[in-house]
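What you see is the complex with one protein chain gone and the rest in place.
And now, chain A:
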């Protein structure tokens, strides 16, 4: 039996503590219009969130997280800058029988602020670290920075088309890796692609489409022809330069204490100059974290941390883990500047936030004491 009373009390207490640190308490609907969330997260969210049908409003979703409704509220007319705290249940379907709850409480904090993003990153991390430490738990933090990876991809000496393909899959590590292997020449061109290219060079796209049979569907001849031509061009694109590809592979697997990671990144920056601005931001963040009392000599950094498909983080990412690897992170968060642009209909504001799984925290604290 889950101790829902204890879980709710823990969650509310965490949010109250955030408000004592300067945050404004906000609420969000539990029943949310599904369309925005589906468009943002895609089909994966349908597998993980509870959907229901409202006779008037159409498809609705039980709140899968607070970030989207809080961002929407803020974009609709919040103060600038703003710090918000919240507490309440979120709902996630579990496809396997087990003890992971499908309804659990999250307490969180979000900072919307245009200047000094590294200071905001550090503040969110430090606040969560502090409140977790007050519970007497030795949780293992992990940090990362998706912005460095994105900068490295943008700086590659290859076509925009290839860079876009890599950026689009940055949250799908396997797919990203497969693309990188292909673009760098480490993996041969698949036979199916070779055959497709052979056929595409047999005639003009218009002729080939006409020969293929009756035309159906909304995807137009022009769209098909454009991609056919792009495929032929892409096949003529030379592979990434070997040293540049090697640096990217090295970056993907970088795991080190933060200051050592910084030294490593400074070492490769002359060969991958596009990452320099994001490495500068990484350093500024470490300095801000140090000023907040975090030991950045030992703080773990993993360049690939936070690259999972349901997320929208595009900068600093972090999580806090219990000893048992089967447990989900006790807390997690990150920077999501691009999300506010998507939800802001033309407006955007840099934002960073994090959540604590209150029930898990209460359980671990109970076991500990």
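The rule we apply is simple: a residue touches a chain if its C-beta (ideal position, glycine included) is under 8 Å from a C-beta of that chain, and two chains touch if they have at least 3 such contacts; residues count from 1.
Note that contacts and distances are computed from a predicted model.
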Can you work out the missing subunit's protein name as recorded in UniProt? Choose among "ATPase", "ATP phosphoribosyltransferase", "Peptide ABC transporter substrate-binding protein" or "Hydrogenase". "ATP phosphoribosyltransferase"
Per the whole complex, from A:56, A:138, A:192 or A:326 the residue touching the absent chain is A:192
In the whole complex, not just what's shown, which of A:13, A:46 or A:292 touches the removed chain? A:46
By the document's definition of touch, the residue of A:8, A:135, A:175 or A:259 touching the omitted chain is A:175
Which of A:79, A:187 or A:226 contacts the chain that the document leaves out: A:226
Touching the absent chain: which residues on chain A qualify? 38-39, 42-44, 46-47, 95-97, 165, 168-169, 172, 174-175, 178, 190, 192-193, 195-196, 199-200, 205, 208-209, 212-219, 221, 223-224, 226-228, 231, 309
